[in-house]
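Partial complex: the chains shown occupy the same locations as in the complete assembly.
Every chain is named by a letter (A and B) in the order it is written, and numbering of its residues begins at 1.
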Amino acid sequence: MKASTHIRVRYGEVDQMGFVYYGNYALYYEIARAEMIRACGYPYSEMEKEGTVMPVVKMNIKYLRAAKYDELIRIETSLLEMHPQPFITFHHKIFNEQDELINKAEVTLTFYDLSTQKRVAMPDRLRQYLNPYFAPAI
Amino acid sequence: MKASTHIRVRYGEVDQMGFVYYGNYALYYEIARAEMIRACGYPYSEMEKEGTVMPVVKMNIKYLRAAKYDELIRIETSLLEMHPQPFITFHHKIFNEQDELINKAEVTLTFYDLSTQKRVAMPDRLRQYLNPYFAPAI
């Protein structure tokens, strides 16, 4: 399962080195996974209204090249494995306008019920959308 | 009623001109008014737990000089008038390490009940703290 999103770098996201501030990539990954889930037909905003939120539990980033102001970057996002536990991991690759790989990241989120303050399983509706992508290869 | 707060400019707050990004001053005003209210003995976080939030309804800023990375700036905050309506206006002046005035702002907030989704009067507890400062001059 793959998705591709374009984002233009904002002035307020760039630091005085002239590079996107290292913390702001999190905003880009957020957009990429929101667009992927939206494409499934189940916008994350709807999931939240139904009571389940998705806090991030782990993030690993490699910054290979700088992204600069006004660049139109492309984020490729894929789901490579289905966790048995209530977790989901998005794999991101970011490319600049010259199609150079500039950033790689894995972001793992969990599912959490705000009312009970407890981790919960992935909502059935999302699982149904994602399952085909993780069907056994047999 | 006056309060003074010191803030050190973070790297992630500065843009590629080398100046604090114009939107990030909002974070500084937020800290200044939170510290002022905390000094009253009624932290804003407590007010929120009791059901009242304070959205901003108006903000006017003059940017006189740039603030730069790592500068220790000082924000002076005052309450000059008591509104009859459910509003409160904070007046901010920011000074750099050379004690030059670099920024002036007025931020007006309202009081809002998240459960009823309606504007409400200033919580009594806060009014009691603030009233003496606005006593008639007679």
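Keep in mind that, in the parts below, contacts are C-beta pairs under 8 Å (C-beta built on N, C-alpha and C of every residue); 3 or more make two chains touch, one makes a residue touch a chain.
Note that the structure is a prediction, hence the values are computed from the model and not measured.
Taking the whole complex of the structure file rather than the 2 chains in place, the copy count of the single sequence reaches 4.
In the analysis below, only the chains that are shown with their structure count from here on.
Taking each chain's centre as the mean of its C-alpha atoms, chain A lies 34 Å from chain B. Of all residues in chain A, only 11-12, 14-18, 21, 23-24, 69 touch chain B in the complex they form.
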